[in-house]
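For this view, one protein chain was removed and the others were kept in their places.
Labels run A, B and C following the written order; every chain starts at residue 1.
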């Protein structure tokens, strides 16, 4: 009687991705003996961390059945602001916060335009993408900011032992948001909003507010990722983050999120980000030429989703 | 009793965009006396024609409640193939057809993945975007194809009198697809599929087939636009068409299409494309610096949609 | 090269348009900024539009600028043929086109640029020396590539590889295309270090990417790898001074634009002008780095 099919079905869902991941890892380690080297795995963790943090926010947005195309340029803008502040010797913590708060503010604007004024997610965030990119370039007329203090490098480019700090941050944020989704009313409300916004409203959920907050979270996480990028590269790059949004959306969907809303998980997204990163990594390891990389990436994304469906159908 | 509320409401819908367009044209001509010069208007028609042709296909896809991110790279790939064939002295008509057929074939793959295998539109077309871009670059290892015969220039870069051939083609295609949507069973079925796919299936409409055909049409139009680009520039450019998809989606939505499907019009999209083109044109005419252009473009898109809603609410 | 650098003094009352291929790199941004300042100084009307690496947009931009009544166009084309229609339109409108940085195949009045193959070769030769000369040098060199199909990339690659070919002990490993951007170079370097032993040097098609590679090497605690690049980016020059970077070649974008403006005004005024100006280059390494350090600049200035 005390069966818990919910948990089992969750496991199965995760298991799809797990199958995929294992298939990939096996192929990768056959193709390149270096793949499973500790150094490379830590490498992967570090590389995946920044897109991973963006994907956390994107998953939240996808759960409420939204989409946010502005993450890449918000990241760039926030990274620029932090870098400029650091270069002006503002205390690092304040510089970092300033970037994140700026991102949150932009997210609030996008969120309000969508949740309150009813603009389509796609277009409102597309417009914000243009605005934030223009603003990022404008801060320094397009010139990167470099020569940042080495203290600033710690969060984005530092290591604790051999493990990258940003990788650790990514894991912590994943766990945090997984718990938030599972154990708080706010978290549960996102699934209700994404599943049926009207029903959620009639259940007393502050849908407009929570919808906007989700955009704030997404943009703040993107901004934080942008700050980490600036820290990692020891330079603020106004053109950073191009194409980040598509990567984050793909990772969420590969991780099981549904673009029609109401479905998505942090663990799945974590796996999705890893999977995408493995693809590039393994191509680089085996020395596949660039053009083939793009083709292969497309093919693999399709294959992954088809495999996913095939496994689903088996159940 | 013989009231015709449908037609009136249609007029009103068009009228929204008309209001917007008029507002823009007035502002533009105040800002720059050159704006309404015949030369500039013809210029605009020519500039808008290629994104306009892409937007026609995108509107079809949006009507069935899909989305196609691959148009830009399909355009580039098709353009490359046509250019290569022209450079090898293949007859022009065959070279053009080859590009379009190639595009159609890619569209068929995307369409089948979505309609038959149920992959999400966003991700399937994203994967195709990667594949087609990689393929476009691969054809010549990324090097543009130059030195095309001047005959080839006619369709994309030629003029009849002072009017650009591609502009004329755009207008013809717009009218053709407007009629297709209004007067054929296939056209009507797209609205049914986008509005309520289940109802459409239950009414005996071949939803899977028509869904896939729509992707074929969209990709073929994108490919044709890519061929026109190659013709216009007298060169195949493997990196052409970057960002084309977002522009086309924005134009469709500004033109009244709904990303949730079932709504969209060729005339609206025509206006939407024009509006977006005017924005860049007028900025260039008045010499607004590049970074501000992006910001202003974002702000204007938002303003346009808000204005649109405000007019709607008034009704 | 002194007169190349001299500021133009002729009177001017013109509107000059500058169509820049992109602003996505400090190199291009510096071109724009120098041009704007210099135009102000000269009192000419000046507009710069970026095509964001989109050939279609570049053509449209130029057509729009023609509509807005420019007298001359300075053009940094995305590639040699892609702007042919716009150049034709300029010719019809009697607007002289002065290409800068990159050239077009046809239809321009003058070209102000540099020899990118030479830059690559200079780096290659200097690197071979650093590694002990043609006969002794051995090991793998990681070549971090710019943008696919780009003429600048190909020239820098060919020049460099022709110099390296002289030293039989050296082997070049090419990275995936990193589009001249640092973050992509970092990831590529990380991955390539995993699968390759015996790397003795890195050559990037620009300094921005090489700096990214240098950072990875430092993080991984790999020592003794020579890092080289192209552009004379000040960040790289300072790194040379600090002993973290080995070689770069100059590619001062500011001087390019000043010369291009000068040439443009000469054309407009009907004065004599050179149809091809090579703005020159030169190696910076630890031996001469002190002459070039100036952190008020983004790029080392030609001396």
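We adopt the following convention: a contact is a pair of C-beta atoms (placed from the backbone, for glycine too) under 8 Å apart; a residue touches a chain by one contact, two chains touch by 3 or more.
Here is the rule we go by: contacts and distances are computed from a predicted model.
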Next item on the list: Using the UniProt record as the reference, specify the protein name of the hidden chain from among "Phosphoribosylformylglycinamidine synthase subunit PurQ", "NADH-quinone oxidoreductase subunit L", "Ring-1,2-phenylacetyl-CoA epoxidase subunit PaaA" or "Galactose/methyl galactoside import ATP-binding protein MglA".
Entry: "Galactose/methyl galactoside import ATP-binding protein MglA"
Check: Touched by the hidden chain, which of the shown chains?
Finding: A, B
Notebook entry, point to check: Which of these, B:17, B:64, B:109 or B:205, touches the one chain of the complex that we don't see?
Noted result: B:205
Next item on the list: Mind listing the subunit B residues that contact the chain we can't see here?
Entry: 3-6, 179, 182-185, 188-189, 191-192, 195-196, 198-206, 262-263
Note to self: Residue by residue, what part of subunit A touches the chain that was omitted?
What the structure shows: 3-6, 9, 182-185, 188, 191-192, 195-196, 198-206, 262-263
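What we mean here is this: only the chains that are shown with their structure count from here on.
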Item checked: Chain contact graph, described as a line, ring, star, complete graph or other shape -> complete
Margin query: Nearest whole angstrom, what separates the Cα centre of subunit B from the Cα centre of subunit C?
Written below: 35
Note to self: Report the inter-centroid distance (CA atoms only) between subunit A and subunit C in whole Å.
What the structure shows: 34
Notebook entry, point to check: What positions in subunit B touch 2 or more of the other chains?
Noted result: 137, 141-142, 290-291, 293
Margin query: Where in subunit C do residues touch at least two different other chains?
Written below: 23, 148, 177
Note to self: Touching residues of subunit A toward subunit C in the complex: what are they?
What the structure shows: 32, 34, 37, 39-40, 43, 46-47, 137, 141-144, 146-147, 157, 159, 229, 232-235, 237, 239-240, 280-281, 283-287, 289-291, 293
Next item on the list: Could you please specify the touching residues of subunit C with respect to subunit A in the complex?
Entry: 23-26, 28-30, 32-33, 145, 148, 173, 175-177, 181-183, 186-188, 190-192, 194-195, 208, 212, 215, 219-220, 235, 238, 295, 298
Next item on the list: Name, in rising order, each residue of subunit C that touches subunit B in their complex.
Entry: 20, 23, 47-50, 52-57, 59-61, 63-65, 67-69, 79-85, 105, 147-150, 154, 177
